[in-house]
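As you look at this complex, bear in mind that one protein chain is not there, while each of the others sits in place.
Letters A and B mark the chains as written, and numbering starts fresh at 1 in each.
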Amino acid sequence: MATEKLISDDGIRNDGRKIDELREIKFDIGVLKNTDGSAYVEWGRTKILVGVMGPRESHPKHLALADKARIDAFYRMASFSVEEWKSPAPSRRETELSKVIREALSPAVFTEYFPRTSIDIFIEVLQADGSTRCAAISAASLALVDAGIPMRDLVASIAVGKVDGQLVLDVQDKEDKEGESDMPMAYMPSKNAVTLLQMDGQITQEEFARSIDMLKKGCLEVYRLQRDAIEAHFKVSESSNEEA
Amino acid sequence: MRVVNIPVNFEQRQLVVPGTLLAEGRYQPGFNVYQDADKYFASIVGLADLRNDLISVIPLRGCYLPQPGDIVIGKVIECIPTAWMLDIRSPYQGILFASEYLSKPLNPMREDARKYLDVGEMVIASVIAFDRTRNPSLSCRDHNLGKIQKGTVIDVEATRVPRIIGKKGSMISMLKKETNAQIMVGQNGRVWISGKSRDDEAYVAAAIKKIADEAHTSGLTDRIREYLVSNRR
Partner (left out) sequence: MSARIIPVVKRKQIIELSDSGKRTDGRSLTDYRNIEIIIGDIDKAEGSATVILGGTRVTAGVKFEIGDPFPDTPNEGVMQVSAEFVPFASPEFEPGKPDETAVELARVVDRGLRESKMLDTSKLCIEPGKRVWICHVDLYILDHCGNLIDTAALAGLCALLSAKMPEAKVKGDTVELTGKKLPMPFSGIVPINVTLAKIGDKLFADPSFEEEEVLDCRLSVAFMQKGDDEKSLMLCAMQKGEAGYMTIEEVTRAVELAKLKSQELRSLVSSKVNING
C-alpha cells in the first residue's frame, strides 16, 4: 500500500512528470539482423526489443490458414527485467499478454495478402517499468512496418491509471503497483479503431469518460512519435528522390 | 457526372508510412495503396508515386512475391520423387518439377532425383505460374537457366533489385562491362557472380552490396563506376 503520496499537492508525480505528461519515449527501427523487421523502444526505464519473422511458411503446416496469414505474438520478460529474479519459464501473465497483443495488432495487418503463411511477432522485455504491453504494441507496429508488411495504419498504445484519486497518463511501475487502477488502450487513428482495451481497479463512469479522452490524446502523441521514428530511419537510408 | 479530384496529399517520391492519407477523390489505387470510400492510403513504407491518376507506393521494405516471368535463384531444400522444393527467399517455396529441369522424363522407380540436383545446390530458374493458393512453379527450360556450377551467390534485399538492374538495364550492363564478370540478378534478391578469380567475385559482390545500400540516393550509377575504377585490382 502507498505509504508516501504519488502525486504532490501541486500535481507533480513522483518521477517529476505532470498528470498528463508522457515519459521520454525513444523508438529505433531495424535494430536486428536476423529478422524481417525489428524495433527497439525505450519508454522511460522500460526497454523492449521486438522482432518480426514473416510472412513465412507456417510451422507446423496444419496450422496454416487457407485464406490469410496467421499472426502470432510472443511476449516474454527477461529474467533480469524486474526487481526480483524472474524464472525464464513463461507465466500465465505472459501468455495472456501475448494473446491481447496479437489481437491488438491483427486488425492493422492485411493478412489476406499472404494466405497459408505465418507472421510471428517476438517481444522481449529487457527491463520492465510499467506499461510494457503498450510499449510492446507500439514498437511491434514499427517492426511490422520495417518488415514491409502491408498495414492499414500504425497501432499506438498507452495507459491511463488512477493514482491518489487522480487520473494520470502513461503509468509507470510504481504507479501501477501502488495506484488504484490501470487502463491500457491501443488505437489505430485513421480508422478510429480501439484494438486493445483493458482495465483493472475501480473508476467511476465519469472517470472512465475522462480516461478515454486522455488515452486518445496519449495514443495520438505516441502515433506522432512512431511516424517521426519511421521518417528518421528511412530518410537517413534513402536520402534523395532519384528515379528508379 | 464529373468528379473533381482534390490534388493529392503528397509530393512525388515523398516518404510515406502505412496509414498516410495519399489522396481523396477519384484515382486508381496502384501497388501498396488501399482505398476506403473515396480516400486512398499507403499500406507500406515507401515513396509515393503518381502517374496520371494512378497512385502507388514504391516499397522500401518487403518480401519477394513471385510473378510469372521472373528470374529467381533458388536453393534446393528437399527432393521429392519427381520434383525439387526450392527456397526462393519468399514466403512461398518454389517447386521445380523434373520435367521442367531435365530434357527427358524421370522415372522415380529407377532413378533418384538427387542424382541430378541435390539438397544444398542452387539453380537459376524462371517462374511459370503463381497465384498464392499454390506454390510457385519454376522452370529451367531456357537459355542461361539451370544448376549453378561455378561462381558465388550473394543475397540482397529484394526491394533493391530494380536499382541493381537499373533503368533499362543500365546499372547491370555497366557492372558487367567494368568488371568482366558474369552476373545474373534474381528478382528474389539473389545475385549470381562468376569472375576470373575468387578475389574478382568478392570485388563485384562489394559493388553490388554498395548499390543495394545506397539504392535510393542520387548519382548512384556514377558513384558505382568511380568505386569500381578506384578499387580495380
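In this section, a contact is a pair of C-beta atoms (placed from the backbone, for glycine too) under 8 Å apart; a residue touches a chain by one contact, two chains touch by 3 or more.
Bear in mind that the values here come from a model prediction, so they are computed numbers and not experimental data.
**Q** Please provide the labels of all shown chains that the missing chain touches.
**A** In the entire complex, chains touched by the missing one are A, B.
**Q** Looking beyond the chains shown, say which of B:R13, B:K75, B:R160 or B:H216 touches the absent one.
**A** Missing-chain contact among the listed residues: B:K75.
**Q** Among the options B:S139, B:T152, B:Q182 or B:T221, which residue touches the chain absent from this view?
**A** Checking each option in B:S139, B:T152, B:Q182 or B:T221, the one touching the absent chain turns out to be B:T152.
**Q** Can you work out which residue in A:N34, A:N192 or A:Q205 touches the chain that's missing from view?
**A** A:N34
**Q** Touching the missing chain, which residues of chain A?
**A** Chain A touches the missing chain through residues 32-35, 38, 45, 47, 49-53, 56-57, 59, 74, 76, 78-85, 88, 120, 122, 124, 126-129.
**Q** Going by the touch rule given at the top, which residues of chain B touch the chain that is not shown?
**A** For chain B, the residues touching the absent chain are 75-77, 87, 93, 118-122, 148, 151-153, 198-199, 201-202, 205-206.
Just so it is clear, only the chains that are shown with their structure count from here on.
**Q** With touch defined as at the start, can you tell me which chain A residues reach chain B in the complex?
**A** Per the stated touch rule, the residues are 36-37, 54-57, 66, 108, 110, 114-117, 145-154, 188-190, 227, 230-231, 234-235, 237-244.
**Q** What residues of chain B sit close enough to touch chain A in their complex?
**A** Result: residues 12-13, 15, 17-19, 21, 32, 34, 41, 43-45, 47, 58-63, 91-93, 132-133, 159, 162-163, 167, 213, 215-220 of chain B touch chain A.
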